[in-house]
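One structure follows; several queries about it will come next.
Yeah, one chain of the complex is gone here, protein chain that is, but the others are all in their spots.
Showing chain A:
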């Protein structure tokens, strides 16, 4: 660098003497000394020239700190330019010469009182930039004065100075009360001062996430909106970013803010535009969708976003990253603007790649022809990365727009014909995905693919090809030869290819066992004995055992039907997307990561959430909070629990060998085991991208009867068992997260005998509108030494209750009642002791209501809603089991947002859709929906097609499982059709039962 500078100086010597380049000529060896002399010269002009030379050296990174005292001496001058230059110098070097810098303090303090506001502002500005502790102490008084200066120019400079000081010494700023003064400046009459105060406060707030610095209320918002119109473009950015943190009270306030922000969309500064877009995107959430204004706003958002794309490429890049988010959240905004995302030949590569991404997101049946033509064009460009991505994009279009699949495949085949190596490889990778989306449709192209086998040198392409060969081994005559050819260099392959090869050969073996025995032996031994990769080894062993113990089971596992891949695998997860929408225009939106994931020094960044259009967003948080409180509290203990627990363990239906550890530990272990198997096995399925739920069938110890009866009766069929086990992860998910809902504190209703007896007449009805079945006898007196228990379950005001009638049919008095549940599918447990306070005399009945919670230990039951109960009294312990209606587990916040519903519905693969019919139901669709709502089955949307009402409903179970349904009701037809989708498919049946029960009562 030094050398370069010297060289530069050399060159400059011959340059024009009129320019600043002359200052460079003096900084050769020994010149520092010369400069020193000049700085101390009596002549003003010479001094100034010398300072300029010093500054020039400084700018190119030379060390001229040795001149510190001499430069500081020049500070006391009337010449504004000289003063400025010295200030510049001071800012750079004060840190390295703190003791010397003190010398300058007096001048600063004096300048802060200067009659010229320019000098006052300059002084306070510069002082703030000197990062020396000793100086900051002296700064406080002048700063206080400047914050209240009569001149707005000084005030606005002082506002920024508070932020500077805070950066150096936060405690000092708080102690001196500068923060309050700064807050007052938000109400300043000058918009520039307001903007700077907001900017300063925002910066301070960033390092103090929890302090309530920006106390946003409707009054301050109003002031900010007023200032917004009048301040500079940069100020507008600060104010808009600040506004985005506000949560309006209602949709009307939200609309009025939106109205005042929209003019910013026409600003020439793209940062202003994007910040305005952020505010609008956020506040739009609160507007009702049927409002006219909502539509107007949507229309207004498109043009400014399009305009951003005609700006400089750097701006385009940031805009595109943000548009990517906006398109995912509200695709309707830009759906007609596909063309602006067409890639131009001379766009920088980073813009090209982003445009491509958005093109795929906007692709639909309407524009797919155009998009494909473009993509094909791109696939012949020069830039390899871009071409690859374009090829991949064609595959994604095929998966996204079903109607275009055929055309996409033929386009890909055309591209394969070009024989350009990387194009072929990319094409094969995406064709594999197309096979997974549309099985048994395009297999005719396999022959073409096989022709290119030799040219594949990238692991991903090789793995994809091997997968295809393995998957369709029965249709490829020489599949064994093909795979064998890969096997030769097995150890040189990457892990991805090795794993795939192993699986493919096992598949091949299962399909053509006679010819390939040798091959499978070879690969298994390669994988297990000669490899030191644990993944490969483990997978090898699993296959080996599976094949040696039970080939039929192996077939079930390895050749299981795979779930179809969903249309877009790279969508941002909805909650992250919501958070990112709140961060439009920031670095977070460029990286598509929440700020907490990468912003350094942001101590506990708050997670921003979009305001909900309904109350659901609001009500969610207290619920989860209380649920967390519930799970924190120790489970309620029944007085004489000791012996009961032992009994309950005996009652456990699992064979004694497996029933070892105490409940909490064992459930934990169970979960762990599930996870391990789940994770290990989905890679076993051959495609890393989608964890298929099927392979959990493998849990051999519990399914000894599995292999011999694939189409056998439903009770014992492997599918049933498989589904049974496979369902557990869903329960596990619910178990891992704190179960939602269930307020922590409720007073268990004390059922005084008499009251309840009176109540009996009408009390069993449905006070909440929720359906509860009439009581049935659970425990006949014969089996329980005279104690008869009949009961039912109900959900009242969000609390699950077990309502029981205890009748004493024996001859003696019964006392000391207690109750305990065995582990069950949803973790139901008594939330309090059984309240039977008075002894139960012979022939007396008592009504008892037992509140339940869902934080107990979880174990999958058969049937799913089975509950095993032990009741103890002074005579003995009695056991019985009963079944609860699953509808009582539907929580109150089970109303899904439409968007989420739509996304989730699409996301759940079609094969976990179940369909039921409810016969003999004569309700209108509205009446039905009301009735269902009483049981927390919420109707989200209704659509009428051809006289048929389609109701879209959602419900949420206490363990967080969502169930989505579509109910079709045709006027005059007593048969309803319910289609149901849920990630835990085994609940379907029980949900259906609930539907029937609720609708028919």
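Keep in mind that, in the parts below, a contact is a pair of C-beta atoms (placed from the backbone, for glycine too) under 8 Å apart; a residue touches a chain by one contact, two chains touch by 3 or more; residues count from 1.
Everything below uses one rule, namely that contacts and distances are computed from a predicted model.
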Report task. From the list "AP-3 complex subunit mu-1", "Ribonuclease P protein subunit p14", "ER membrane protein complex subunit 1" or "Auxin-responsive protein", give the UniProt name belonging to the chain omitted from this structure. Result -> "AP-3 complex subunit mu-1"
**Report entry** Absent-chain contact - pick from A:37, A:66 or A:80
**Finding:** A:80
Report summary line: Missing-chain contact among A:348, A:780 or A:974 belongs to A:348
Query - Identified contact with the non-displayed chain, of A:176, A:220, A:254 or A:275 - result: A:275
**Report entry** Residue of A:104, A:201, A:420 or A:889 in touch with the missing chain, whole complex considered
**Finding:** A:420
Query raised in the report: Of the listed residues A:92, A:247, A:496 or A:866, which contacts the missing chain in the full complex?
Result: A:92
Query raised in the report: Which residue, A:332, A:381 or A:451, contacts the hidden chain when the whole complex is considered?
Result: A:381
**Report entry** In chain A, positions touching the absent partner
**Finding:** 1, 4, 8, 12, 15-16, 18-21, 23-24, 44-45, 48, 52, 55-56, 59-61, 79-82, 84-85, 88, 92, 95, 116-118, 125, 128-129, 131, 151-153, 157, 160-161, 163-164, 167, 190-192, 196, 199-200, 203, 206, 230, 232-234, 237, 241, 263, 266-271, 273-275, 303-304, 306-307, 310, 312-315, 317-319, 336-337, 339-340, 342, 344-346, 348-350, 373-374, 377, 380-382, 418, 420, 585-588, 590-591, 595, 598-602
